[in-house]
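Note that one protein chain is taken out, while the other chains of the complex remain in position.
Let's turn to subunit A:
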Amino acid sequence: MAAADVRDMLDLPAEGQPRPLKKQKVTEKRPEGITRELFALLGERAPPIAINENRYKGRPKWMSKMRVRPWRMAPFENGARSDGLVLRHWQRQNEPAKPALEGSEMEVDDKTDGKNASETVEKDYMFAKYNIKARVPNRYTDEEYNRHLKNDDWTRQETDYLMDLVEEYDLRWVVIADRYDYQPHPVDAETNTTALVPAKRYRTMEQLKARYYFIAASMLALEHPPSEMSEAEFELHEKMMKFDPERERSRKELAALQLNRTADEVREESILLEELKRITANEQEFITERRELYSRLEVPISVGNTTMYQSSQGLSQLLQTLLQADKSKKRRSILGPESAGAAPSPAGQTPASNAPGSARDSRADTPNASAPATTATAAAAPTNKKAAAAAAAAAAAAATKEAEKTVKTLTPAEEAKYGVQHHERLAPGVQFRSDRAQKLTQAKSNVQTQKLAAALAELAVPLRLVMPTERVCKEFEKLIHSVNLLLDARKVAEKVESEIRVLEAAKEERERKTKESQQEKTSTTSTSTSKPEVKSEQQDEDGPPLIPADAAAEAATAPDPKGPATAAQAEGEPAAEVKGTSGVPAGLTEGQDGASHKRSASVLSNASDKSNKRQKK
């Protein structure tokens, strides 16, 4: 089938489009230095190695047009020398004819003429400028020396020798101290061998420096009094005057010690340095984490509707959106390697730090099962329910402890020290301890909540805990519990009181009626019905003397025919808890100050007053 037929079938115009151009065959250029026959054998693809004849790359053509610039052996004199030594070196010869061409490359000898160049000697040598000497102070005169610079330890000759040496070696103290070799009486020693040659004194570098700095500073001060010195001079003067050879010596001793450390010391030091680096890095990390946490806490409380997140579906949706946001952020992932095992929740965004550092995290979690503490309270007041619970908790704690012993043995003291806690059950996700405490203050009814708040306000305990540590939270929990109890007791007491009032009023009424009836001398049966009521009250009063709190409890548990609901409610509360209320103030003193203690005592006294009143009645 030809192309035309296809076009026909597809209703395309014949030769509609021009044909694509054929690829132009690229003929590779034959490199130089290779014969045509050999190149033909190579085929289309050139070998990876260039086959090139190694030829000398001549100078470019334009260069050959230039004139040769001769060099000549030129004598020169060094300006830094005083003896006029003439040495010879190669110099490019000056060309007077064409200065434009090579003007940039002209050397120092611009002025020398081509002809007589060999005779003239360069005067300005380009390296002479590097001949610089250190600045040394002016030399003292005899008078100046005698007036200002005398020293018992140093003779004039030795001082001169030192100053010469300093000048000669340009203040290189290492060299000066090395070469310092002062012979006190060179002439005497030769002429008179019997004379006692003083033992040669070995001067340390510090002695030399101290002497020199003293002289230099004094000379500086003589030149300009310190009040007229320039700033730099004054600084120098101060520095030299403050030189302390003793300190320098001890510094050098330390330096020698440092140099001669043993391998162990060096290793220890490097380990310590490593440790320090690690600690500072950890601290930095901790600070950033805390900052992150603070910024999270300071976020304004959202006022939006949260009901959509209260179902599990809503929560998972929220998690998805947060994950999405996290991915796009490309920062530390929520599901990072360490937190991947943990329950994925939006709260998990606070990155769980690695195992050793997680003590803080575990402490931040639920304080619901601090085993030793619970067992202690349970032992203090064993009652059926609590005791059972405590026993269970203790058993669980023992079990976990045993399990832990196999892994890692931490004594209770150590656990307390490191804040290790054991939890029976951990709710997934992050919870704030302060939130739990907050929840306690919310009662079922609004009135009750207000009452609770009032009681807390009276105790000067803030509604939101300032420092919700674990212990404080526990005590707070206890406090709220007892406040609730007291409130209940007060409610019952008020109810009983009102009933009493009603009954008394009824009694009065009845008495009045009986009086009236007596006056009328008619009925005898009606009085007998009220008797048992009064009697029961009397029985109640006849009970053994109780401590106030117990009395309140007794009052709550006392059979009250008219308030069965409250009685049942009161019975529901374990007695042990009531007993615990007496311990509240003592417990609170741990967390609160003395003032609140007093106040709570006053609350109790209020309560006991009421019960006392009732007892009197």
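In the analysis below, a contact is a pair of C-beta atoms (placed from the backbone, for glycine too) under 8 Å apart; a residue touches a chain by one contact, two chains touch by 3 or more; residues count from 1.
By our rule, contacts and distances are computed from a predicted model.
Undergrad: Look at the options "Chromatin remodeling and histone acetyltransferase complexes subunit", "LANO_0H00452g1_1", "V-type proton ATPase subunit D" or "Skp1-related protein" and return the one that UniProt uses as the protein name of the missing chain.
TA: "Chromatin remodeling and histone acetyltransferase complexes subunit"
Undergrad: In the whole complex, not just what's shown, which of A:D83, A:E228 or A:E246 touches the removed chain?
TA: A:D83
Undergrad: Quick one: say which of A:M63, A:L259 or A:A413 touches the chain that got left out.
TA: Looking across A:M63, A:L259 or A:A413, the contact with the absent chain belongs to A:L259.
Undergrad: In the full complex, which residues of subunit A touch the absent chain?
TA: Against the left-out chain, subunit A lists 78, 80-81, 83-90, 125-128, 130-132, 168-169, 172-175, 177-179, 205, 252, 255-256, 258-263, 265-266.
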